[in-house]
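Selected chains only, in their assembly positions.
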Amino acid sequence: GRSGSKSGSGGKIGIDFPRSDSDFWNSYAKYVNQDVKDQKLDALTPTNSNNKTDVLVSNVATLTGQGAKAVVMAPQDTGAIASTLEDLAGKKIPVISVDTRPDKGQVYMVVRADNRAYGEKACKFLGDKLNNTGTVVEFEGDLTSVNGRDRSEAFGDCMAKSYPGIKVLAEATEWKGDVAAAKLQDALTQGTVNGIYMQAGGVFLAPTVSLLQQKNLLVPPTDPKHIFIVSNDGIPAEFAAIKAGQIDATVSQPADLYAKYGLYYAQQALAGKTFTPGPTDHGSTIIQLPNGLEDQLPAPLVTADNVGDPALWGNQVGK
Amino acid sequence: MSEVTTMSDAAELLPANHPESPARRRPGTRWLREFSLLPAMALLILIGFIESPDFLTGDNFLAMLQQSTELSVLVLAEALILIGGRMDLSLESTVTLAPVIALWLVLPTSGNRFNGLGFGAAWMAIPICLLVGAAVGAVNGFLILKMNLNGFVVTLGMLTMLHGLVIVIDGGQTVFTLPPSFAYLGHHDWLGLPASVWVCGLLFAIGIAALGWFRHGRALYAIGGNPAAARAAGIRVERTIWIVLIIGSMLAAFAGLLYAGRLGSASASQGTGKIFEVFAATVIGGVSMNGGRGSLFGALTGVLTLRLIENVLTFGHVSAQDIEFFNGVVILVALIVSRYTSGAAQD
Amino acid sequence: MTTHDSRAAGDPGRPGHASGAAGSDPAAPVAAAIGVSKSFGATRALIDVGLSVAPGEAHALVGRNGAGKSTLVSLLTGLARPDHGRILFGGEPAPQPSDRAGWQARAACVYQKSTIIPTLSVAENLFLNRQSEGARRISWKALRARASALLAEYDIDVDPAAAAATLAVDQRQVLEIARALSFGARFIILDEPTAQLDGANIASLFDRLRRLQQSGVAFLFISHHLSEVYEVCQTVTVYRDARHILTAPVSGLDKDELIEAMTGEDRSARAQFAVDRYQPPTAPGAPALHVSGLTVPGAFADFGVTVGVGEIVGLAGAGGSGAVTVGETVAGLHRPAAGTVEVSGRRVPTGSVPHALRAGLGFVPEDRHAQGVIPLRPIAENITLTATDRLGRHGFFTTESLRRAGSALMERLDVKAEGPDQPVSALSGGNQQKVVMGRALASEPKALVLIRPTAGVDVKSKESLLGTVRQAAEAGCGALLVSDELDDLRIAHRVLVMFKGAVVAEFPGGWGDAELIAAVEGLGEPPAQQEKRTDDE
């Protein structure tokens, strides 16, 4: 519920953004700043850790140094942050971890859509569309990023288990568009590709589409040459592509909800409220973790059918 | 009188034994230095051929060429700068900055998610892009040559600053809406070859010709080899370096343009990490980090080798987990092979 | 420093028309420096000096190391700008610093510091920045042809396609000269062109200079070999400690006066090296240095020598004779195919400088720039480099002890510098050479290998350098002195002569120049009319 429209009782909120060079995280940052302004929250100016753990660590130090009593972060390296979390726990400063689930160290609440779910959703969609035959290229993110790894593992397991007929070419891309394009081109020269799962639309969408365009492989689903593409993120560009029939689906990673509930739980923490596992008032479930709780937000699969849905964050931005 | 004979005799007698060995061998080794990667490349191609029937196909090689265009243009730039005895790390950021600024200026003020200033017509995008490149090069030149700052750190600082500037401008988002002029090179073929490949080849041809057969090109080698001597020989060292830095950055801007065209988008993350590849390719290709040695052709083979390695590994279906490791291994092996085919110690 | 000495007597070598032209010549001087001053940081390299070279005149500029000669050269060639004063060419003010072409048209120059670019081919080095007309395409074939023509003219037998890096020191020097002279300039500067040359090369160089001079070309000639000055120049200008001391016609000035002007000291103060025979030490003991059967394929074969305690053995050899490689091999720079080296009785593993050093062998390498100094490091550090273990216990030493040891050595070799903390790169050529010598003596060696120890060193410093060698010898150190400079060899008790990798002759002390030179150049008997003439530099 919108309990804390006035700032929670105990002190400032410290916020750290994980990076500023991706569409998803920029949208997230926009939402956060928006909400902070709208709700007149008592938050410090957000810091940016540029995807570097030790920058995050020092940022947290700075934020607490400036009197932050609760911290909202999105540690991209879920292990490396462990000792920092312990320190914060020692200082009785609750931590809300957005998008990633720290492997170790106390967290007040993890706010994320289950990345394994992304992988599975994509797998099921492709599996059914291709009815268990053909070749699928998977643009893995970076194996050193836990989200990338979760998605890869989930996708891989699901394919192996449910769709043994499909051959998966998992390509490491270090989240780089040109690498992905190169790998895809290689894959195409090695035979027909029937499906593509890209783990980050922001990075892979344009290169993929423009390559397929060039190879005249952007054809309607009715055409046998059609390549089924599932993306991930739910940025406006992906929706546009879906509407244009260039790709078939994307998993909408709810940037807006991340921001909203990240801040929400921060306020609750400051207000001293505690939560228990179970369904929430906003259509998600809280589950128990060894080192805290996790509110698993819904991550809808967007296809041509529901791409118009105004509830989707991707349809909000740029408006 | 007889002294004269004395001298001439002496003259005949002495130097006789000096030149022999080195003199004859040299051109040979020079040749080798330039082509020292070819055996390694042959080896890779052989491996690829064994791996998969799809490897040794026109398509595949076309694909490789196309995917190498941007990197080769960057390598061309860095090679020129290294031969001149300098280095420029900021190329990596110029790659993304130039197109983004161009788009920012040119794109209409509304309608897209990323709104520009609607300044100037769409066709101006490319000229602006190149101008931005030139500007960056000029600034580097000023800081290094006029203010006598350390070139490495200057360009390193620029690397950070310019990359940051991109994010300031586009808020880190990816720009998907490109003017047709950008898309063109990435999407059209001339005589069956992608336009970008032609252009890139042309640029190298020009570069090789300039450095091989023209005074001002040769001057670069002299400057890289010994600036003081070059100055004494009447070469305008500073000016030449400055020009080369500008050309280099313009090439980087052009590479950025090719990227944007091929990937159908421009974003801050596009160039990141490239500069390492650039140096790897250039130096593997036999261009000396100490200036004055190496050839553009060699640098080109450097690019193609790296690309071949990746390609061979992909065709070898090396698991995503192991690919980086093998990439490193193969680079080292290629290095060793070229070392022993060129016979000369590397510098 | 060899043949031409003996030739000079028979051949005045001075065209009448230009002689004594200095100053009194009506025609505007081809080049003139007026009231020029130049400082480097705290060092005042030139203080309000003047110089004027008349058309067709061969003008000598002499002075001790660090007098400012090369600095003046850099001003006359536009590489540096004077702090005060003016440079004129033919009465016209000098071109703008940026106008390199303008400078080149007015003055061609052989710089003291090598301007050969090792990574480029010989041909390209010769025609650097003029490989082709304007923006026209370079024809490498034509360029190589032009190069071989030029090379042939100078009897340099190297492949124009070879990389300059493969040339020997002396070949590079000739290359520089050939390039400078090939510009067809009316004014040519030569800054110690002969320092790296052997007799034959020097002789042919002078021949060429005279011919050019007949055709009206003017020279500024810098050398530490005063006899050369007398041989080719009409007018001489002397600088001392950055100041102009005198300008006078060579004819009216004898060597003693000249040296006085350079040193500012009374001639009688100068030590004379008496020819003396070597007296072996009364107490029997192992020789300082014993070499036998030393062989480096392609360089020399089966070289042997025994240098007694306190003995100085000269090893003379022309370019390519292998002499220098012998020296380098003994010092451990090359690993010989065969042969042994013993220092005061102890067998030294060959091919390792550290071992040789520890065994008590001091070494002055041939090429000062390449192997001698570490340019950017302080003098103190350079000069004590071989003896850092002596500066303190267990390899530890304070900066103070370093500077003290450094200053002491600088004192001993009379290095002219601001202080022990000055980087060597700031020193004049000759002073750098002294630092290298100091480095060899720092480890208080039992035996010395010296290769051209006085290259580019001024008269007085040369004496002091050779003096130090003598002292070292008297203190019981044996020295193998590789050189083809008679002055150096003069301090030797005996001289071995190498030719094409083998010892062809041995001269006891008191040898005559002519016979030695003849042997060095591989000729049996010296030509009849060459009469002896001791070179009293």
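Labels for the chains are A, B and C, by order of writing; each one numbers its residues from 1.
In this section, a contact is a pair of C-beta atoms (placed from the backbone, for glycine too) under 8 Å apart; a residue touches a chain by one contact, two chains touch by 3 or more.
All of these numbers come straight from a predicted model, not from anything done at the bench.
Chemist: Each distinct protein chain appears once in the view. How many of each does the complete structure file actually contain?
Modeler: Per the file, total copies of each protein chain kind: A x1, B x2, C x1.
The working rule: only the chains that are shown with their structure count from here on.
Chemist: So, what's the distance in Å between the C-alpha centres of chain B and chain A?
Modeler: Distance between chain centres: 36 Å.
Chemist: When the centre of a chain is set as the mean of its C-alpha atoms, what distance in Å lies between chain A and chain C?
Modeler: 73
Chemist: Among all residues of chain A, which ones touch two or more of the remaining chains?
Modeler: If we look for residues of chain A contacting two or more partner chains, we find none.
Chemist: Enumerate the residues of chain C that touch no fewer than two other chains.
Modeler: Within chain C, no residue touches at least two other chains.
Chemist: Can you tell me which positions in chain A touch chain B when the two form their complex?
Modeler: 19-23, 25-26, 140, 143, 152, 169-172, 174-178, 181-183, 185-191, 202-203, 205-207, 209-211, 213-214, 236-237, 240, 317-318
Chemist: Considering the complex alone, what residue numbers of chain B touch chain C?
Modeler: 2-3, 6-19, 21-24, 26-27, 30, 213-216, 218-219, 221-222, 224-226, 228-236, 292-293
Chemist: Within the complex, which stretch of chain B touches chain A?
Modeler: Within the complex, chain B touches chain A at residues 52, 54, 57, 59-60, 63, 66-67, 70, 113, 167, 171-174, 176, 183, 186-187, 259, 262-265, 267-270, 272-273, 310-311, 314-315, 317, 319-321, 323-324.
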